[in-house]
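Below is one structure, written out as structure tokens; the observations come after it.
The complex appears here without one of its protein chains, the remainder shown in place.
Coming up: chain A.
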Amino acid sequence: MIDVKAKISSFFIFNSSFGPREGEELQRILYFYPSQTSADSQKMQVGLCEAVIKFMSTFSQKPCEALRTQTKKYIFYQPEKGYWMVLVVRIPYTTKAMSAIGESKGTDFVIPSVMFDLLKSSYKMFRMFRGLFKNFSIEEIYSVCDQFFTPYILSRNISNDVADVIQGINYLPLDKNSFFKVLCFIDLLELNYPQFKCISFIYNEQLIWNGLDTDDMLTLYQYLVQSLLPKEVEKEIHGGAVAAAQRHGRFIYPPEGNQEEKLMKVYLKREEDSEAKQYYLVVYRTMSATICLTVDVNVEVQPEMLRSLDAFIGPQLSTIASTIGEQCTIHALQTAQLLSEHKFVYFNRLNLAFKTSPSVTKLHPSTAVKPEVLSIIADIHTDKKRYVHLGNYGEIIIKTPDEYWITGKSSNDREFYVIIQEKNANLKEIADEVRRICETQMKGIFFYPM
């Protein structure tokens, strides 16, 4: 678990070209967390990173990725040329004195790929809501970064979950007729309101439809599912839903559907477009269904427009939502029969579909994935280390010292992981079990045979 306050030592963004001369070091620092860090300490940390990056560039064309010291790990990410984002986390270590008294912090560590993903998604989130770093002038950028990253960093709560190791989109499995209901409704919406674009449809936390480039969709999806919707669900639980249900649905953005000045701008790329464009974000919600729309910033969003949209979406969306609700219940009953005693994870690199075994974790906390296991999966997934390299096709079985068997399969741009806790199994039994799970859970999907 990355407890932000305990784990993240610091997080900063710098651009060396902003204060090239000596004495201007502070100007290079666009953002620094925690902000109460003394200026000298900030300068020292940034200076160290600058130096390492510079030094490493003599050895490799590829930019430097990480630096590890005894107590800390630095992760570097250069999203735009010259702009570096750095995440510094404390890592467990033992000193002679500590090990002598048997104290160790070794069990609780952060997986590097998770850290890197955190950096990357924070940048993507920034890019979605604010745009590129380079589009801001030197005067603006400090305050823009501060306003954006401080709340973002504080709100991030990374648990030790597979969902944080493999960043994907949870798609709602839906029968074709219900799916067509959603799709035809979206078509109709687009035809009747041509100014609204990039319509996405989410039920609970599962995506049904999106009109965005998959990469951008992931960011928007993460924003909705991780930050916006939980807040709204909270509000609904506290009575807001009753009022909303009376009116079929309600706008989340813009709030109450009429305050123009509160319109949120986002940069998004549609599937058929080659470049990101700026849009206003409109989010509408009924029951458990959320519709996310965008309007070109050149279009003036008028209250009447939103009112008419409300009248159009509301009644239809609530019927669709209840149909989907019924389908979900049926589907839940069906999957209950397929319940696997072993945890598995499925990920499709092409559409970022992510699926895990029905979350038994809530009922049986003991089956939560152990950090060591997670770390192995993260390693296989990120494909960084040679010895677990799977490429486009392969299978690997790893046994941890404490009776976990982790199987990773990769084939046809898909990944499939199974975690089996079995002390006395042998390799063949595990391979057979994995094949069985794969066949029952991933029916109709072709994994290259071994």
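Assume a contact is a pair of C-beta atoms (placed from the backbone, for glycine too) under 8 Å apart; a residue touches a chain by one contact, two chains touch by 3 or more; residues count from 1.
Note that in this section contacts and distances are computed from a predicted model.
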From the options "Ras-related protein Rab-33", "small monomeric GTPase", "Rab GDP dissociation inhibitor" or "Regulator of MON1-CCZ1 complex isoform X1", the chain left out of the display has the UniProt protein name "Regulator of MON1-CCZ1 complex isoform X1"
Of A:Asp40, A:Asp215 or A:Asp413, the residue touching the omitted chain is A:Asp413
Of the candidates A:Val52, A:Leu132, A:Val233 or A:Ile445, the residue in contact with the absent chain is A:Ile445
Considering the complete complex, of A:Leu188, A:Met264, A:Ala311 or A:Ile330, the missing chain is touched by A:Leu188
Of A:Asn351, A:Thr382, A:Thr400 or A:Gln421, the residue touching the omitted chain is A:Asn351
Residues of chain A touching the missing chain are 174-177, 179-181, 183-184, 187-188, 190-191, 209, 211, 271-272, 348, 350-351, 392-393, 411-414, 444-446, 448-450
